[in-house]
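In this view, the complex is presented without one of its protein chains, the others remaining in place.
Now for chain A:
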Amino acid sequence: MSFFRLKDLIRAVRVCKTAADERSVIQRESAAIRTSFKEADSHDARYVNVQKLLYIYLLGFPVQFGQLECLKLAASARFSDKRVGYLGVTLLLDEKQEILTLLTNSLKTDMNSADDYVVGLALCTLANVGSAAVVNDLVDEVERLLGSARSYVRKKAALAAVRVVRREPELAAAFVGRTRALLGDKHHGVQLAAMALATELSVHSQEGIEEARRLVPVVVRQLRALLGGASPEHEVGGINDPFLVAAALRLLGMVARGSQDAADEANDVLTQVATQIVGAKNVGTAILYECAVTILAIPSSQALRVLAINLLGTFLENADNNVRYVALATLSTAVITEAPAVQRHRQTVVRCMRDPDVSIRRRAIDLGFALINAQNVRPMVADILRVLPHADAELRPSIVYRLSAAIALFGDLLDWRIERMLRVLSLGGAHVNSRDLFKFLRLVATDADEGLQRRAARTCFALLERDVSQDKMVVAGVWLIGEYADLLVAADHAATSPVAKPDGLDADDLDILGALGKPIAKKDSSPVGSIAPLSLDEDLPLAVPAPSDVVRLLAAIGRSPAVSRTSRHMALTALAKAAGRFSAHPAALASIKDALAAHRRSMDAETQARAAEFDKLLGHDLDAVRAGVVERMPPPEYVDVPYEEYVLNPTAMRMKALTIIRRPPLQPEDLASSDRETTAAAAAAVAAAAEVAKQSVVSDLLNLMDDAPTDNDVHSPPANSNSPSALADMLAASALSPSVSVSVSASDSSGFNCDYDVHSGNGVRLTLRPSKSPQHPSVVEILATFFNDGDAALSDLNFLVAVPKSQKLQISPPSAQTIPCGLSATQLVRVANPSKTPIRLRMKLSFVADGRAHESMFDFGGFPENVV
């Protein structure tokens, strides 16, 4: 059964009730068409059949068998046949198919036809599906048609030329000389096509861009005419041919990029566009937007650039989602070059963070992070923290991560950093990753003094009294409370504590630590589990809790069904630690015992085991050792990987040209202000002279020094062992007290903990830094650092190491496989060397830079003899 006309087929398909019906109708029809193709050779039948095939194609069924029929139909002499034939070609064929070359001849004939409409069809087909082979054959025709007397043909030929240049950039030369005449055409359609052609030529050929630069005055003149004149035919929303204006602005932006002269010529007309066009409707904003993008893309004057940013700033207040969306997208790029001007719109950006449209919220948050710098970090972090509880669930992990990075990168005062991190944990603790959590705990444990540690523990206590729903907050809080339980309950002596008062918190800032001494709210028997959302502006009562309160809280967390298994174990451990700290409070000890006993029947084996162990530990027979077991943890030994600034602005990372300015990596005041550390250092210095066993403490200390971000090494020349100047460099950089220098030199002469330059080439420098961990005396840990000194980002970094047979090797994964310009990546290599033979390494380094793969192999055996 075959339907006679296209309409009948469409109707038959439309009455189908199910997809299966539709399929069967189409299958029968396809079969009928196929047979008809084989038998009949009449043009009429073919015309109808191809039309039907195209309909079937639109329904999503395969009709590739009709390709050849389309070609035949296109070669027909009748116009209606040609139309359907060429339509079939553009739909069923694409440039990858060989069969397309069969079309070249009919296209050529049609382009030479006397009939405009036939020429138009051929140009249209070429512009839509022309392959490299076809455009090569027809370039002469296209070029000739650019000079046609009919505007209808000229504009189609210009766009066909765009296709030609896209497929075969070498053919650009044929059109470069033609753009001037086309741009000056009086017909708008031709002008529009000419703008597209000129833009395309300047992308693909050097000649094209040079010619286009010469054309800047023409384009400027035309823009002026458009702004001044009126052509009702092309007017949209009161603006004269907005499409042409936008295309002209786009072309200007393209050619004036990197040309000061062109930018100067365009300066006035851009100002005119930016001031004259009214952005009340979508058309107006479209032009203003294009104008702002153009201004920012070219070396235009400072005043104009500020004007552009302000335009985008007003877009942020626009009621239309679309306008706010494009403004945020453009500002995120502009913030890199126009930071001060964009900063002025900070408040608006912050408002957009609460926009009803999720994509706008997302972009506003991205832009907000990109705006953060050392000056505005406090208000910005406060603003983003306010948004955090309302943020979309899928955005929260990234917000929390970037907040941690922003606080670490730009926070100058330690107490502010700790306070803000606690706030991040309390509001978004469910999304904090373990690495950030660990960094924070390490910060409190190593860098903070007792006053700060006490305040941190008290804040945690107050926060956990209210809410235990944020998992990482519970982990951090319970650890801090357990670790500093003695400080937590001790009476205040704020006067003697060096950094007890949170100074430097400005009015804009929200001080949660300030309200010391307010009476703690009397809680019900079970505070845990009641989730009271915290408002950010609220002060937390930071009263001194009694030991019994602390035990009650920890026990409640341990019991709570709401906390994770890890948190429960942490709570049990904290209880055990508290038992050590509260040895003078028998009542507290008794309730700790009760709390632990409750878990001895836990269904979870691990919880049960811990409860049993700690219960045993609290027995009287272990009184002598308990204090030693639960005493305060030594600062964790850990090579810190610092945050990079591009975390906050991923656009910056994509734009390779940007030089990333980083905060000075080391904060001597942080190190110096922490008196605990200095004491430890002094003790270590004395001990080092006397006892070799204490070497471990010294190396702890040195590790501490290493904890300062490794990019410190970028600035100081790599130290050679035993060289006094290198030693001086290290000391100058670390700003440690003189007493430490003794121990440093003692250790330094060992050859450990200094950098050895191993390899440099192809824009990469590799240094090795051997160190030894006290736990494993036979293992040398070598930290390999790769610096990207070149001008392109490195990717696919791969570092392989081999050692002699007597040694064993373990390689950790690199910190990153991609290194942006000027940054570095690290990789830890452990060499187990029980026989203490000299360490020799054979290394193979491979990476991709600028699209090219590099590979090099080299040996190194230059460590001093004692590095074994």
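Here is the rule we go by: contacts are C-beta pairs under 8 Å (C-beta built on N, C-alpha and C of every residue); 3 or more make two chains touch, one makes a residue touch a chain; residues count from 1.
We take it that contacts and distances are computed from a predicted model.
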Original post:
With one chain of the assembly withheld, which option in "DNA replication complex GINS protein PSF3", "AP complex subunit sigma", "Translation initiation factor eIF2B subunit beta" or "Putative exosome complex component RRP41" matches that chain's UniProt protein name?
Top reply: "AP complex subunit sigma"
Original post:
Which is it among A:Lys7, A:Arg354 or A:Lys808 that touches the chain not included here?
Top reply: A:Lys7
Subject >> Identified contact with the non-displayed chain, of A:Arg213, A:His234 or A:Lys593 >> reply: A:His234
Subject >> From A:Asn105, A:Asn321 or A:Ser760, residue that would touch the chain that is not displayed >> reply: A:Asn321
Subject >> Touch criterion as defined above, residue of A:Leu103, A:Val119, A:Leu159 or A:Val220 at the omitted chain >> reply: A:Leu159
**OP:** Using the touch rule from the top, list residues of chain A that touch the missing partner.
**Re:** 7, 10, 14, 51, 54-55, 58, 60, 62, 64, 79-80, 83-84, 87, 91, 94-96, 117, 124, 127-128, 152, 155-156, 159-160, 162-163, 166, 188-189, 192-193, 196, 233-234, 236, 241-244, 246-247, 250, 282-283, 285-287, 289-290, 293, 321-326, 356-360
